[in-house]
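Below is one structure; the comments refer to it alone.
A single protein chain has been omitted from the complex, and every remaining protein chain is retained in its original position.
Residue numbering begins at 1 within each chain, and the chains themselves are lettered A, B and C in the order written.
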Amino acid sequence: MKKSEQVLAPKDFATDLDVRWCPGCGDYSILANIKKTLPTLDIPKENIVFISGIGCSSRFPYYMNTYGMNTIHGRAPTFATGLKCSRPDLSVWVITGDGDGLSIGGNHLMHAMRRNVDIKILLFNNQIYGLTKGQYSPTSIFGKRTKSSPTGSLDYAVNPISWALGAEASFIARTVYSYGDHMREVLRRAADHKGTAFIEIYQNCLIFNDGTFKYATDKELRYDNILELKHGEPMVFGRDREKGIFLHGLTPKVIKYKEAGFTEYDLLIHDEYATEPTLAFFLSRMRHPHFPEPVGVFRAIQKETYDGMLEQSMREAIEARTKSFQELLHEGETWTVT
Amino acid sequence: MKKSEQVLAPKDFATDLDVRWCPGCGDYSILANIKKTLPTLDIPKENIVFISGIGCSSRFPYYMNTYGMNTIHGRAPTFATGLKCSRPDLSVWVITGDGDGLSIGGNHLMHAMRRNVDIKILLFNNQIYGLTKGQYSPTSIFGKRTKSSPTGSLDYAVNPISWALGAEASFIARTVYSYGDHMREVLRRAADHKGTAFIEIYQNCLIFNDGTFKYATDKELRYDNILELKHGEPMVFGRDREKGIFLHGLTPKVIKYKEAGFTEYDLLIHDEYATEPTLAFFLSRMRHPHFPEPVGVFRAIQKETYDGMLEQSMREAIEARTKSFQELLHEGETWTVT
Amino acid sequence: MLPEERKTTHRKEVSTLDHVVIRLAGDSGDGMQLAGLKFTTASVIFGNDISTFPDFPGEIRAPAGTLAGVSGFQIHFSSNIISTPGDELDALVVMNPAALRVNLADLKPNGILIVNQDTFSAKNLKKAGYNQNPLEDDSLRNFRVYPVSITTLNQTAVESEELTFKQINLTKNFFALGLISWLFDRPLTSTVEWIEEKFKHRPTIINANIKTLKAGYNYGETTELFPIQYHVPPAKMDPGLYKYISGNEALSLGLIAAANLAKKEIFYGAYPITPASDLLHELVKHKEFGIRVFQAEDEIAAIGSAIGASFGGLLGVAGTSGPGFSLMTEALGLAVITELPLVVINVQRAGPSTGMPTKPEQGDLLQALFGRNGESPLPVIAPQTPGDCFETAIEAVRIAMKYMTPVVILSDGFVANTIDPWKIPDISQYEQIEVQHPSKEILKGSERFYPYLRNENLVRPWAIPGTEGLEYRTGGLEKEDKTGGVSYDPLNHEKLVKTRAEKIRRITKDIQIQKVEGPKRGDLLVLSWGSTYGAAYTAAENMRKQGFSVSNANLKYLNPFPQNLEEILQSYEKILIPEMNLGQLQFLIQARYSIKTTGLAKVQGRPIQVREIQNKISTILGVE
Partner (left out) sequence: MLPEERKTTHRKEVSTLDHVVIRLAGDSGDGMQLAGLKFTTASVIFGNDISTFPDFPGEIRAPAGTLAGVSGFQIHFSSNIISTPGDELDALVVMNPAALRVNLADLKPNGILIVNQDTFSAKNLKKAGYNQNPLEDDSLRNFRVYPVSITTLNQTAVESEELTFKQINLTKNFFALGLISWLFDRPLTSTVEWIEEKFKHRPTIINANIKTLKAGYNYGETTELFPIQYHVPPAKMDPGLYKYISGNEALSLGLIAAANLAKKEIFYGAYPITPASDLLHELVKHKEFGIRVFQAEDEIAAIGSAIGASFGGLLGVAGTSGPGFSLMTEALGLAVITELPLVVINVQRAGPSTGMPTKPEQGDLLQALFGRNGESPLPVIAPQTPGDCFETAIEAVRIAMKYMTPVVILSDGFVANTIDPWKIPDISQYEQIEVQHPSKEILKGSERFYPYLRNENLVRPWAIPGTEGLEYRTGGLEKEDKTGGVSYDPLNHEKLVKTRAEKIRRITKDIQIQKVEGPKRGDLLVLSWGSTYGAAYTAAENMRKQGFSVSNANLKYLNPFPQNLEEILQSYEKILIPEMNLGQLQFLIQARYSIKTTGLAKVQGRPIQVREIQNKISTILGVE
C-alpha cells in the first residue's frame, strides 16, 4: 500500500457536510477517534475508502473526506469486496450497524469474513434501529420494549463476536464508543491486520436506547464489568486488578484470585494467535452481568487474503500469458472460407 | 401436536412424481431414511410440511407425500418461519443444501436458529452446487477445482456446525447419508426437540464431487475418522475403541488412551446439554484428517421457541380482550357530527 | 378564558373565511407536531372539515437549529368539505430562522407570518444560512409579519411553576398554540382537557402548560399586534361519529377489519422502513384481534414468511416501501406462480434507490406491474385518501383470497401521513369475505387431489396443511396443469402463462366500475390515481365551479383497469394525468388504449398541488 507523503491531521478528514447525528449520539466519538487514527496509519487520504450500508451509523462516509460510498441496506461488504478485489492498493473500511450488518446483511458479512477479504469492518452496535426510529435489532436484549415490540421482543439476541467466530474471521475485536485510547489502538491493530478485521463497537443511541452500555462506560462500573484483553497476559480485572478468570473445563470462572491465594500467572492467559478460535469463542460467551465483558482483540491470526490470492493468480497468469487477445479468438477448431 | 391415528409406513410417503436425482446420488438414501423415520413419529401425514429452496437436495419435497413447498433459492427458512408461526400445530421441515443454505441463504438460516423457531433444518452437504452442474460451494475445500474454479478455489470453507453455533442454534447434529440407523436416530431426536434443529448431513454427489466423504462412509476408514458422540459418554473411537479425546487447555488431543494406561473415564465426556455452546464449538473444530470428525448430537438445549411465545402472547391477548373490533374503531379522540 | 368567557371579552374585528391553511414549523424538538394536532382537534370539535400533513425532517435528527432539523405540521380547516392539506399557506408560524427559511416559499403573498423573534440570534441565523437577519432587512415585505418573543413570553408565563430550564423550553409550543387559537378563533377546551389527562400525575406540568396556553391566547386578544381575528364557520359534514386517522393507521385497521370479515387470522411480516414502519408499529398492538406480527431480518424474509403463512391458511401480508419492495421481487414471482393469496403493501417514497426516504412519490407503479422475471401478472390497487386506505385494505384481502393471487397495494408517504377526519364505519355493514378451504370431500372418492384444478374464475382451491387426503406440493417450477406437478411441456407452459394472465384480467368483472365526477362527456378529464385524488378532484371541482367542462376520475384499480375505463377515456376531448412520477400511468394508458394524453409530472417528493393542476387545465383549455 502506498505511503502517505503528507503528514495528515484529523481535521483533514472532515467534510463540508453537516454532521447530522442527534446531539450526544455515540457516533460522534467514534468519528472523532477514527479521524485521529487515520493520520497515524500513513496512508494517503485518497487511498482510503469508507463503504457503508444504511442506518445512522452508515451515514459515516459522508463525514470523512476520503472516497466513500453510502450504499444500500446490509450490502456494504459486497461493494467493499468488489472494490478491494479490484483495487488491492486501497485501504477499504466498512461501516455498519447492528441492523445493517447483522439483520439484513448477516450473510454478506459472514462471507466476507470467511473469505478473509482484506477489509476492515466496524459494526456500531447500539442494540437498536436508530435511523428508522427505534425498533429492536438482532442484538437487542430479549424482552426489549420498542416501537415494534411494545410488550417486549421475543427474539433472542445474537452475539456478534461468537457469530463472527462461527464465520471464521481472522481478526476480531471489541471496543466501546467512549474508550478513546482503547478504540484507537484497536483500530490501528485492525488496519495493520492483513485480512478481514471485524470490530464490534458498543455505541450509545441517546434517543432510542440510552444507557444500554452504562455498565461499560461508567467510570466506576467499568472496573467490574470489563475485562481488557492483552495478548500473552493473564486475564485480570477489577478496580485493584484483584479478580481473574480461571478455566474450569470449558467454562470460565471468576475468582478473586489474590484473596484465594493465587498469583496472576495461575489465571487464564490470553492468546490472540491461537490457530483455532475456541479460546476466542469461550471469551465471547462472557457477557454482562454474569461475567466481565472482554474488550480488545479476541483473535488475530494470519492467513492469506482472498483479494491477495486473486491478485496474485491474475498477475501470474498475465505474466505467463503467451498469446494475444487476437490469438485467443483464434483458439479452438477453426476453418477458412475462401 | 396432533397424534396420528393411522399407522403409517414409509411407502405412504411416496409421491407419484419420478424421483429425478442421478442414479447413485446420495440423496436417495436420505430420502429413504426420512421415509422410514416419519412413521415412527406418530404425526399424521397431513400435519407434516417439507419446505425447501432450490438445488438437487431441494427437490426433496416433491418426493414426499406430505404438504410441501419448493420455494426460491436460499429462502426456505423464511417460508418455514412464517408457516410455523402461523400454524404451530404443524411439523415443519426445511430441506436445504450447502449452496442453498450457506451461500445465498446463510442469513435466514442464522435468524431462524437464533430465534429458535421450532423447525427442523436438514442441510444436505455435498460440498458442491449439484443442480447448476458443479461449481464450488461455501463448504468446498480450499483449492477445489470445479467449473468455476478451474485452477482451484480461493475461498476458505465455512464450517457449518461452528457457524450454526455462532448463530445460537439450540439443537445441532451431524450425520452421514449412508449411516441409516444413525441418521434415523438423529432425525428422531431432532423431531422431538422443541426449537430449531439443525442437522448437517454429509451427502455424496456422484456426478460432481464423488468420494468426498469416503473417509466417513468407507467401512474401514470410518473407525479412525469418525467419532460418534453420545451424551454422558467418554469420547472414544477407533476399530477397537482404543483412541480417545483429551482436553488440553482448550484444544483437543487424540490419544491411544489404553496404550497410555488410561481408562475411558479419563477422556472428555460429551455433554449435549451444556448451557454454553463452547464444548460443542470445540468439537466442531475437529475435522478430518487431523481429527476424527464427530457425528451425532453436538448440542441439545431447551429454550422457549419463538413460535411458541408468539402463539402464547396472542392467545393471552385474545383471552384478555375486552373490546370488539367496532370498539377498537371507536378508540381515541372522537367527535360527533350531527 | 375558555370559550364561554371568551365571547364576552371580544373586542377585535372578526373576519369570516371559507377555509384556512396554516403551518406550524420549528425545530424537531419544538413540539410543532403536538401543537398542530391539538389545533386540529380544536378545529374538528368546532366542526370544520380538516386535512393535515405532518412534514418530518430526514430520518436522523439534525443538530438543533439547522435546516435539516426543521419539522412542520400543516392544517387545512374549512367550512366546506376538503380533500387536501392545502397548497399555499394562509399563515405560517416559525419558531426559529431555519423554520423560516425552509417554509417561507409556501406562504401566500400577504400571508400571516408569526415569528418567534427570540431565536433570531446571530448563531441561529448562521445555522439557517442567513447572512442577514430577515426580520431586519426588507426581505419579508410581501408578508404580514408578526414578530413575537415567544420564548420570553413563555418563560414569564410559567415562571411561577418550579420548572427546569429544559422543561420550560418544552412548554413554549403551547404558547404558540394559544396565540394561533385566538387568531383563528379556536376554543381551548379540548387542549386543556388533553393536558389534564396526559399529565395526570404531574400537576406542575399541567399548570405550566395551561398557563402558557392561555397566556398565548390572551396575548393575541390583548396586544395591538393583531388587528383582526379570523373565523371559519363549521362545515356541513356527513353526520356520524368521527375520529381522525392517517393513511397508515387506516390501512392497519383495514387489515384487521378484513381479518374480521374473513374470520381469518392475519400474519404480518415486515422489516422496518420509512414510511411503512408505522404499519408495523400499529399492527403489533393488536394481537388480540388475531394479528400475528413478525419483524423479519429483511424484506425477503418478510414476504417469505407471509407466503409461508398463506400456504398455511392464514392471510399473509407484507408491508414495506420502495427499496424493500425491490427486495421482494423474486418472492413475489413465487407467489404468482404458486397462486397463493398475499397482500403486499408498498408505501411509496421518493426514489430511485434510497432516494429521499421521508418524501412521497408514486414512482413504483410500473415496477408493481412489471418488476418480476417472466410473465407474472398481479392486481395492483391504490388508496386515494387516508379513509380510503381502510377500504383498500379490505378490498385487497378480498381479491387476494377470492382469486388466490398476490395483490399489491400502492400507498405513498403522502396518503400514509396525511391526517383526515374519518367517519367511523360500522363494520357490521360490510360484506363478509368468504373463504373456503377444501376438505377431503373435494376428492369425491377419487384418490387424486388436483391442487391446480380451477373454478369458473380460473381460481385453484386453497387447500391447507392439516387437511387429510389433500397433501400437495407446490413451488416455483412451472406446474403441470391441474396436478401442480413439475412440467417442462411447452404447450402446458404456454397454457398456464396465459391462464394466470387471464385470471387476473377477469377480476375486472368483479371490481367497481370507474366513477367520474363532473360531466359524463366533456372537454377534459383529469385522470389521477392514488393519493393525487384530493388535488385532482379539487382542481376539477374548482374549474367546474368556474363553468368549465372538466371532469375527474381517480383510478384505484391500476391492474386490471376497470371495465368502463376505455369508454370513459373516449368521452373527453383531452385527458390530463397528474402524477408524482415521470408519467407512469400515462404510459400505461397509452400502451393499453392507444390514447394520447397529457401528463403533469411532478417529481419533487411533494404532493401535487391543486393550483398546479388548475394551471395545467387552464393551459390545456387555452383559458387565462
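Here, contacts are C-beta pairs under 8 Å (C-beta built on N, C-alpha and C of every residue); 3 or more make two chains touch, one makes a residue touch a chain.
Values in this document were obtained by computation on a predicted structure and should not be read as measured data.
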Per the touch definition above, residue among A:I72, A:I121 or A:A216 touching the missing chain: A:I72
Contact with the hidden chain (one of C:P109, C:P227, C:G445 or C:P490): C:P490
Per the touch definition above, residue among B:V49, B:I72, B:A112 or B:M183 touching the missing chain: B:I72
Contact residue for the chain not shown (choose from C:G111, C:G316, C:P383 or C:G475): C:G475
Residue among A:H108, A:K133, A:R174 or A:R299 touching the omitted chain: A:H108
Those residues of subunit B which, in the complete complex, touch the missing chain: 18-23, 54, 56, 59, 70, 72-74, 103-104, 106, 129-133, 135-136, 138, 147-150, 153, 155, 207
Contact footprint on subunit C, counting only the chain that is left out: 58, 68, 322-323, 325-327, 329-330, 333-334, 336-338, 348, 350-356, 358-359, 361, 363-364, 366-367, 369-376, 475-478, 488, 490-491, 493-494, 497-498, 501, 581-582, 587-588, 590-592, 594-596, 602-606
Positions on subunit A contacted by the hidden chain, ascending: 2, 15-17, 44-49, 51, 54, 61-62, 64-72, 75, 77-87, 89-90, 107-108, 111, 310, 313-314, 317-318, 320-321, 325-326, 328-330, 332-338
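Definition applied: only the chains that are shown with their structure count from here on.
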Computed distance of Cα centres, subunit C from subunit A, in Å: 40
For subunit B paired with subunit C, centre-to-centre distance based on mean C-alpha positions, whole Å: 45
Touching two or more other chains - residues of subunit B: 107, 111, 310, 313
Subunit C residues counted as touching two or more neighbouring chains: 297-298
